[in-house]
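In this view, the complex is presented without one of its protein chains, the others remaining in place.
Residue numbering begins at 1 within each chain, and the chains themselves are lettered A, B and C in the order written.
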Amino acid sequence: MSFAANFLSDNAAAPCPEVLVALSAAAPAQNAGYDADSWSRRLDALFTGLLGRECMVLPVSTGTAANALALACLVPPWGAVACHDEAHIHVDECGAPEFYTGGAKLLLCPGDHGKLTPASLDAGLASHRGDVHQVQLSALSITQATECGTVYTPAEIAALTAHAAARGWRVHMDGARFANAVAALNCDPSALMPGVDALSFGCIKNGGLSAEALVLFDLALADQLRWRRKRAGQMPSKGRFNAAQIIAMVEDGVWLRNARAANAGAQALAAAAKDRLLHPVEANEVFVQLAPGEPERLRSAGFHFYDWGAAGSNEARLVVSWDTPPAHVEALARALAAA
Amino acid sequence: MSFAANFLSDNAAAPCPEVLVALSAAAPAQNAGYDADSWSRRLDALFTGLLGRECMVLPVSTGTAANALALACLVPPWGAVACHDEAHIHVDECGAPEFYTGGAKLLLCPGDHGKLTPASLDAGLASHRGDVHQVQLSALSITQATECGTVYTPAEIAALTAHAAARGWRVHMDGARFANAVAALNCDPSALMPGVDALSFGCIKNGGLSAEALVLFDLALADQLRWRRKRAGQMPSKGRFNAAQIIAMVEDGVWLRNARAANAGAQALAAAAKDRLLHPVEANEVFVQLAPGEPERLRSAGFHFYDWGAAGSNEARLVVSWDTPPAHVEALARALAAA
Amino acid sequence: MSFAANFLSDNAAAPCPEVLVALSAAAPAQNAGYDADSWSRRLDALFTGLLGRECMVLPVSTGTAANALALACLVPPWGAVACHDEAHIHVDECGAPEFYTGGAKLLLCPGDHGKLTPASLDAGLASHRGDVHQVQLSALSITQATECGTVYTPAEIAALTAHAAARGWRVHMDGARFANAVAALNCDPSALMPGVDALSFGCIKNGGLSAEALVLFDLALADQLRWRRKRAGQMPSKGRFNAAQIIAMVEDGVWLRNARAANAGAQALAAAAKDRLLHPVEANEVFVQLAPGEPERLRSAGFHFYDWGAAGSNEARLVVSWDTPPAHVEALARALAAA
Partner (left out) sequence: MSFAANFLSDNAAAPCPEVLVALSAAAPAQNAGYDADSWSRRLDALFTGLLGRECMVLPVSTGTAANALALACLVPPWGAVACHDEAHIHVDECGAPEFYTGGAKLLLCPGDHGKLTPASLDAGLASHRGDVHQVQLSALSITQATECGTVYTPAEIAALTAHAAARGWRVHMDGARFANAVAALNCDPSALMPGVDALSFGCIKNGGLSAEALVLFDLALADQLRWRRKRAGQMPSKGRFNAAQIIAMVEDGVWLRNARAANAGAQALAAAAKDRLLHPVEANEVFVQLAPGEPERLRSAGFHFYDWGAAGSNEARLVVSWDTPPAHVEALARALAAA
């Protein structure tokens, strides 16, 4: 069998051993259904400790569900969410935010390397008047780490949440790769939370199996979230298996261990392609300008990845997962350096 | 520790060993994301063989999601679904069908022991005119096994689907306990499928962990279902773990083995309470008229179950799961017989 | 041309002269668009005086829009509205409440002669638990005058609104024939308003042309209503013509004059059929048990009306409008008395 190395997506990664052990440990006996089991009931306290703010945590089955449910709690149907024009909620969720919110709009803002700033928000929203003929700006959605593999510093987050607060907007953070961001910043996760109302805390890309954690800091919305989740078909009947996965990821630092491994692989690739990076490499994604013919050569050598950017641009996205074999990273780094 | 026996819900049941083995077997290596893995790609053929009709199968995370997605594909926003007045889609899904369909209505029909008949549909819909001022009847939803623990025979299903076809309605089957129905009828599952457009094939209550199978027979709706599922946040990024669970349940007859075990327990309880059953016991649920004081006595003896019916009616629902210990069943049967 | 008398619907009635004069008076000059004109700006004060409570009034184009917008402001998507099982919002609006609310449910309650009582609400909702698996009861909708041509007294309204308040429900009143109710009660309209959060104040059936008044007493919902109305396409660009119609109806008592005329006609019919009325005749609708063959005889004599009830029941609905010629009423009364 020929060599094959997968840099397509962290969705291809395996669940990590701790998650599998936790599932087996939760399995044997009968237990209470829905969220009434002992695992589910531990989540709020666990994340309150982890994130440094009182919160409610409900598992959901996908990152799209986490994002869309969060936005539905934060934004009315006549509302609008300011987000980056490459944000996953706009580009890759088949309209889930619009479905869950009852038809709210996403208003797209520019930003270098996937990052919003107060100035880029002002630029993107300059023509928005906000009178009764228009949707009402109600929330800001930030992606941490971003779609371009960059990371907001705590100060950058604080500037954005202050900008939002001054306008009465709520703040959602899409943290599909939140672990990679925290690992990259090497900070306490609580440093990224002030001013955030809801966090989609990603587990699946980072070694989880089938559960993401939706973290809500505005507890006045807790009941609303429970009802919305139920009617979205996102309240699992055997909730203990979702909660157990999440606990296994968060306790004992597994989430950061996994994220550090993925980030380290991305750094190795970045070093090998340092003159032709399209974005700073700060998390586990590498965006690189390949040469004409190079995509084909890399693929025929067994490296799998997505083309990026416009057709024919020879841009590539390389994603390193927690379990990408170091030998695969090294092989790709060599191939990139040789080009 | 005192004796405790759980007859509250089959949601309390453990996942069965085959499911856990399948998860572990699917875990080690990286694999394609979403539904592109080798497990997910086997589902269509597996169910086509099982159910005797060409179909498409997509895993979702809950039975509510399966039901609501199915109805959204079958019914327009201005449509109506005829269903039993005790149907789960009406009583226990917090409006998920209304959410997913964009506001279609459920029109409630009576029926003894949880079962609809052509005549009970006529009775329930007698005042519905169907002009432009009203929602348009577009589908029938049948629950198999029913909310009352009874089972439709193939002939009864055929009579209902013929009634629907004559009126241009689509047919959805809520099969949260489809396995129990098939085990009870001891028939080929294909005998229950003619005229059905979509089936929520339940796994979780019957020994699954976190995935239900949504089966669509009308392949003209296949793309619509894929898009609706994605935007509902029900397309898992590591879909192989959902598919693997479902395959483990269906291959080698595990689903029927589990259902037979649960049904047998229900029969034992029914025999012990045969003079005071509220509904025929045909699947894994027993509805029984207790005597005044008996609910308290049973609970103090360690038996857990839900009260049913009106407050103070002393009606009880007893659910047997695939893994309910026979000793628990026997103990409850003795207690019931002694009353 | 043969004799023809229309008792089908008050929607067939002409607009009254005062409404036509008001439209002509508003027409000649340019004026501010949307709701910024001088007619629209008078509505709040006019209705605050009329109804004895501070309120906001926005014209909409149909009674269905008034009802659905009101409910959308009062009930969340996961909410439920308790209403009579013959309520227009359930039977005759093609799912508009479900559409506008984002999928809330109507929970149907019985009630003699179209009227709800606290006891009939309890009966209709007896099996509703209200846990997270169910929609959340959030509002009560009362129809005044009812679909059966009866009228709630102020005391009956007070009992219902107290029942709702004790449960945290909001209260909506569908007043498509509110004028007929007030005329029948011969009371100040303010006597019917305590505890009501939103009123669909009907004009069109009662001599209006194309505008209904949506009255909102909970001013905390004012902005929400404005945005919902705009995005529903219910904010007219030349709002002055809707406002002017409504003002013409309300000022100088035209609305009550018209309603009294219609009610008087209904009383005349009721007197002629007093032994076979299906409901007390209190507003402008008469429900009568005809004899076999009588529907055909009446129709061949030129009287137009709708059959009611089950097919073959020989029940009829006779609606008198503000402009039904007294001679038509007298002719029908004679025909009924003669049967």
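Quick note on the criterion: a contact is a pair of C-beta atoms (placed from the backbone, for glycine too) under 8 Å apart; a residue touches a chain by one contact, two chains touch by 3 or more.
Worth saying up front: this structure is predicted, and the values here are computed from it rather than measured.
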Task = Quick one: say which of A:Phe7, A:Phe99 or A:Trp255 touches the chain that got left out.
result = A:Phe99
Key: Options C:Gly124, C:Pro236 or C:Gly265, residue touching the unrepresented chain   = C:Pro236
Request  = Out of C:Cys94, C:Leu108, C:Leu278 or C:Leu332, point to the residue that touches the absent chain in the complete complex.
outcome  = C:Cys94
Hidden partner interface residues of subunit B, rising order = 34, 76-78, 102-103, 132-133, 136, 224, 226-228, 230-231, 235
Message = Take the complete complex as the reference. Which residues in subunit A touch the chain that isn't displayed?
response = 77-78, 80, 91-95, 98-99, 101-105, 126-127, 132-135, 310
Request  = Tell me where the left-out chain touches subunit C, residue by residue.
outcome  = 6, 8-9, 11-15, 20, 23-24, 27-34, 60-69, 93-96, 99-100, 204-205, 209-210, 227, 230-238, 241-242, 321, 323-324
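Here is the rule we use: only the chains that are shown with their structure count from here on.
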Ask   = If you take the mean of the Cα atoms for each chain, which one ends up farthest from subunit B?
value = C
Query = Shared interface numbers for subunit B and subunit C above half of all numbers used, same, or below, different?
reply = same
Query = When the C-alpha atoms of subunit A and subunit C are each averaged to a single point, how far apart are the two points in Å?
reply = 50
Request  = Take the average of all CA coordinates in subunit B, do the same for subunit C, and state the distance between these two points in whole angstrom.
outcome  = 41
Key: Touching two or more other chains - residue numbers and ranges from subunit C   = 77-78, 102-103, 132-133
